[in-house]
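Right, I'll just put the structure down here and ask away after.
A protein chain is absent from this complex, but the other protein chains hold their places.
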Amino acid sequence: MLRIAVQAADFAPGEALDALAALGGGGIGCFLGVVRPPVACLTLEHYPGMTEAAMRRIAEAAVARFDLLGCVVIHRVGRLAPGERIVLAAAAAAHRGAALEATAFLIDWLKTDAPFWKKERLEGGEERWVEARAADVAARKGWGV
Amino acid sequence: MLRIAVQAADFAPGEALDALAALGGGGIGCFLGVVRPPVACLTLEHYPGMTEAAMRRIAEAAVARFDLLGCVVIHRVGRLAPGERIVLAAAAAAHRGAALEATAFLIDWLKTDAPFWKKERLEGGEERWVEARAADVAARKGWGV
Amino acid sequence: MAIRVLYFAWLRERVGMPEESVAPPPDIATVGALADWLAARDAAHAAAFAEPGCVRAAVNQDFADRSAPVAPGDEVAFFPPVTGG
Partner (left out) sequence: MAIRVLYFAWLRERVGMPEESVAPPPDIATVGALADWLAARDAAHAAAFAEPGCVRAAVNQDFADRSAPVAPGDEVAFFPPVTGG
């Protein structure tokens, strides 16, 4: 089971976990990213078409690598306020090790291999494009390939 | 924020994630364990009093070690059918690395340091106490201390 | 004052009760000595403690090894390695 979504609308993490729990595995790992103060507003831009394809490739790589029963990757776009959900990456596997490793893999790869860009407006009103972090590139490289 | 619960009743993973998302961090990690076929019925026994204290100690260790904003650990007891939720361990942190590592830490420690015992009834009717896995002891030891 | 002894999982099943109150002689002063003394009581207890490598203990709700001291008034639990999570 592979569920990929790029959407402006909010999503319900519990629904994603329920869908994964129904697959017959013993463990579900999940990462939920939220907009963190002092960001007053986050705007997420993406590359329609390429984004969905990239997310699907990442999800398929995770399924193959960790022998997953399924995974869910949901990424929001548009304007988001502090505390709002941005991204969910979740994976179901027979056991906890694979589920949690796959979750880390999904979010690490999303950070570097999916065409999203974040613009922050700080509480003072200043706007800036978020710069890619060397740590994210290193995390991605840590998976090899 | 620390939420510990040992209960016979089911729980809503989405509520736990919402509570953690409200703490101002950027990342929430979560592990959800479910009863996996071919187990026909799982019965969880625990040591009332010691269980809650052990879970609180594990949660406090995770908060200190990973600088968490909060964590939730819910463990069910009693009789559970395939597909039913058993355990949820979730952690909120500023960033994803700490949130996901803390989640793995919580579940690894729960497996070895909290007084729960599982009895399985298989589809054929045979009953057996689940044996502790050497892999779980190794995972716990991997965290040091 | 007696020692309250609790049993869990297959130890509980083999002993045939979830707990009991015992008053061992004063030289029974450690977890290991208490386990051996209990095992000598009857066949049910002997069966519960037959695999000492598979028996864990807690004293007053903290994990304890065989050398841990026990005294009247303590709560001592015996159980197999834990399997939660």
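Letters are used for the chains, namely A, B and C, taken in the order the chains are written, and counting of residues starts over at 1 for each.
Just so we're on the same page, a contact is a pair of C-beta atoms (placed from the backbone, for glycine too) under 8 Å apart; a residue touches a chain by one contact, two chains touch by 3 or more.
None of the values given here were measured: they were computed from a predicted structure.
Q: In the complete complex, the chain left out here touches which of the visible ones?
A: Within the full complex, the chain left out of view touches A.
Q: Consider the whole complex, including the chain that is not shown, and state which of A:A21, A:V35, A:L80 or A:A114 touches that chain.
A: Only one of A:A21, A:V35, A:L80 or A:A114 touches the chain omitted from view, namely A:A114.
Q: To test your reading of the contact rule: which positions on chain A touch the chain that is missing from view?
A: Against the missing chain, chain A presents residues 33, 44-47, 49-50, 53, 75, 86-87, 107, 110-119, 129-132, 136.
In this section, only the chains that are shown with their structure count from here on.
Q: Please tell me the distance, in whole Å, between the geometric centres of chain A and chain C computed from their C-alpha atoms.
A: Centre separation, chain A to chain C: 49 Å.
Q: What's the distance between the Cα centroids of chain B and chain C, rounded to whole Å?
A: 26
Q: In chain A, what residues contact two or more other chains?
A: Within chain A, the residues that touch at least two other chains are 96.
Q: Do you know which chain C residues sit against two or more other chains?
A: 85
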